[in-house]
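For this view, one protein chain was removed and the others were kept in their places.
As written, the chain order gives the labels A, B and C, with residue 1 at the start of each chain.
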Amino acid sequence: MRKLLNDPNDYVTEMLDGLLKAHPDQLASAEDVHAIVRADAPVQGKVALATGGGSGHLPVFLGYVGSGMLDGCAVGDVFQSPSAEQMLAVTRRIHGGKGVLYVYGNYGGDVMNFDMAAEMADLEDIRVETVLVKDDVASAPPAEADRRRGVAGMVYAFKLAGAKADQGADLDEVAAIARKTLAHTRTIGVALSPCTVPQAGKPTFTIGESEMEIGMGIHGEPGMQREQLASADAVTERMVAALLEDLAPASGDTLTIMLNSLGATPHEELYIMYRKAYDLLEAQGLKLHRPYIGRFATSMEMAGASITLLRLDDELKSLLDAPAHTPFFVQR
Amino acid sequence: MRKLLNDPNDYVTEMLDGLLKAHPDQLASAEDVHAIVRADAPVQGKVALATGGGSGHLPVFLGYVGSGMLDGCAVGDVFQSPSAEQMLAVTRRIHGGKGVLYVYGNYGGDVMNFDMAAEMADLEDIRVETVLVKDDVASAPPAEADRRRGVAGMVYAFKLAGAKADQGADLDEVAAIARKTLAHTRTIGVALSPCTVPQAGKPTFTIGESEMEIGMGIHGEPGMQREQLASADAVTERMVAALLEDLAPASGDTLTIMLNSLGATPHEELYIMYRKAYDLLEAQGLKLHRPYIGRFATSMEMAGASITLLRLDDELKSLLDAPAHTPFFVQR
Amino acid sequence: MATVSIAQVRGAVERVARALSAHKDRLTELDQAMGDGDLGITAGKMAAALSAYAADEPPDDAGAYVAQAGMALNRAASSSLGTLLATALMRAGKEVRGQPELAPDDLARMLRAADTGIQERGKAKPGDKTIIDVVHPAAAAFEAALAEGAELEAAAARMLAAALRGRDEVTPLRSRIGRAGWVGERTMGLVDPGCEAGIIILRAIADLPEETA
Partner (left out) sequence: MATVSIAQVRGAVERVARALSAHKDRLTELDQAMGDGDLGITAGKMAAALSAYAADEPPDDAGAYVAQAGMALNRAASSSLGTLLATALMRAGKEVRGQPELAPDDLARMLRAADTGIQERGKAKPGDKTIIDVVHPAAAAFEAALAEGAELEAAAARMLAAALRGRDEVTPLRSRIGRAGWVGERTMGLVDPGCEAGIIILRAIADLPEETA
């Protein structure tokens, strides 16, 4: 296990301890260290946004807690859902009187626990709306889009709904922006290596040195197929084609794009892929606005990358361009 | 080779092509795509800062070209020095009439080529000053500090000298800040896995699954010793001890710290290490200001991390806190 | 017919903890084949939480005792199965709130409540190839056995036999729910890890030996 850690059981708790020591001006914990909130929570008179999920995906999830994005995050163990109790602790602490929006990935454990938390919050008269992220086109065909997993596209939902909440919108309006954003968001990933969950101590799956799996999920969920590693251009072409087929933008549309490393894949290779994606999309008459290239939703040290497309209209574009400031994401 | 690339010989050129397509508002090329400059270069009446070095270390080097930091960067092949010609092209294009400061890592190929470039620039009446980065304490004992390698600490030199240049200082003053910054900067790294240089097609070195090398350089240069991988706490403790011994800060001093992943090591583990470093430094009566935790100077997909300490006085602190904005580094 | 005391419930909690801990690796293996491979870790966490829970002196309310075991479980292990089992315990406990001991009929109602709870929380149905395909037939068989006048031990044996049949009947099918749902056809012929966990737990509760075949 090529990892820097102490007792694997303390991995997340120690990580959070370091996080709170590093960013006391920006982050705080609510009751339990596994419930991370903005240091200035609750922001009165603003709809609060909460997310949650397993650890091991930084900056997803807690990395987007900060001004212009999320108010709080329930933090599970590596690749494990947090508990309903943690979610409730976050919900209570961030509620600024205008309700709370849950935005998180469509995974069984998370859904059940957030549902439990929402039921408990309801008993405390906190209004909660839920928007599930289901952007991974490889995880189910369009007819079963409701079964799709939530991956890197959630960052756009955090960003745009966060910007909307900052404008003073009410819960329904903020939820509507999150839904609209996600309705126009599609992601696909490719994995080249596994990662190691500290408590398991061994790789999540095995894959040959020169193999890849297109469509693999961020916890190593199976993709579309396992095959020989192809060139960056060929891989990018297939990924972009799958996204365009599903999103079906029209020539002249404006898209924003995210080239996301799953962890080990370096920035250099993301730019090589971006170059190809740019050429392909321009050739289709599509315009690109404000690309995000880097590590936005990772699987620890997994090698691989995902591409996300979001079709923008004027409203979404201006929300995307709004400033945001978290320990992991700064936009002027 | 678990990498997303096309022809290995095109790795850097395609990466730069993607970079310029992604950030046309911020970056441009000077003559050759391997010479990257600010889109608004030359900034008249400002001392210009240039760096350069091999590729494969993003955000080092070109990732710090932007407002508040560098004006230009000569880009070599992976782990290879750029040529004197590229450096000269950068120098010419960024010169805003107040001279050019070269700040780069102490590696033979880079030194020889930057020296050649400075000689050529001199023939064109461009005044050039040079400051070498030699922050890696593991690369030579204090008595031979002049032989030390330049690693992540260079980012502080870029940041602080860049901020000084923005204040309208002259070349000597900007160079003096770079020197003062580096006089108070020390770095040490630990590597857990190699990376693969595309053109070589195989790992730069071999290391056992449960081994580490403390003090290894960012191209796989040998460190102090190869040994069994220890706990994050034990590794951090040794790294911090080596830095403190060399830097010898006094109780009450303020330091800034950088926890830097060499590539594959995830953010989660950097925070686990930060937690320990924080506890150790606080226990010594040292104050920490504005920690940088993330990927600032990488070796592609190498697993491992480095820790950098910079002792701050009021002047350095205010320069550190100044805003900066590049495609890879945004500080408000 | 004999009733079950709170001390016996506590004994069952301890047995479940031991059984989950003993079968961690098997659950990891099954979950690796069609899920994310964490079920062994989850089982370990559940085992630790239940054994810590059982270490304390129980109250004299069997229903509260079972429900609170569910809450302890959710805090410790909130994966899909952890959450479903927590829900199952909470619902089962609620069913017999205030009772100092449990008659066989109470046990049948608890099993039924657990089944319903799992279905409501997880929104899956029998036949989707989940733990429901073990719990649902188990609850039905237990109820039927009691209705036919079987003793507790015999009813428990019939319950476990039904659970095993339930697991084996869905093994050839394609998983439709959760992570395994994404694996699609490749799940056909593979044992559902949640089914296996259900068997391990029911067998431990009933204090029956492992199958030998």
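Going forward, a contact is a pair of C-beta atoms (placed from the backbone, for glycine too) under 8 Å apart; a residue touches a chain by one contact, two chains touch by 3 or more.
Owing to the predicted nature of the structure, the values given are computational and were not obtained by experimental measurement.
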{"item": "Chains in view touching the one left out", "value": "B"}
{"item": "Touching the absent chain when the full complex is considered, from B:H57, B:R92 or B:R149", "value": "B:R149"}
{"item": "Contact with the hidden chain (one of B:T13, B:S29 or B:Q80)", "value": "B:Q80"}
{"item": "Residue among B:V197, B:V240 or B:L320 touching the omitted chain", "value": "B:V197"}
{"item": "Identified contact with the non-displayed chain, of B:M1, B:A39, B:A140 or B:L280", "value": "B:A140"}
{"item": "In chain B, positions touching the absent partner", "value": "76, 79-85, 107-109, 112-113, 115-116, 139-140, 147, 149, 197, 199-200, 204-205, 217, 219-222"}
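Quick note on the criterion: only the chains that are shown with their structure count from here on.
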{"item": "Other chains in touch with both chain B and chain C", "value": "A"}
{"item": "Distance-maximising chain from chain B - centres being C-alpha averages", "value": "C"}
{"item": "Computed distance of Cα centres, chain C from chain B, in Å", "value": "55"}
{"item": "Gap in Å, rounded to a whole number, between the CA centres of chain C and chain A", "value": "33"}
{"item": "Shared-contact residues (touching 2 or more other chains) in chain A", "value": "none"}
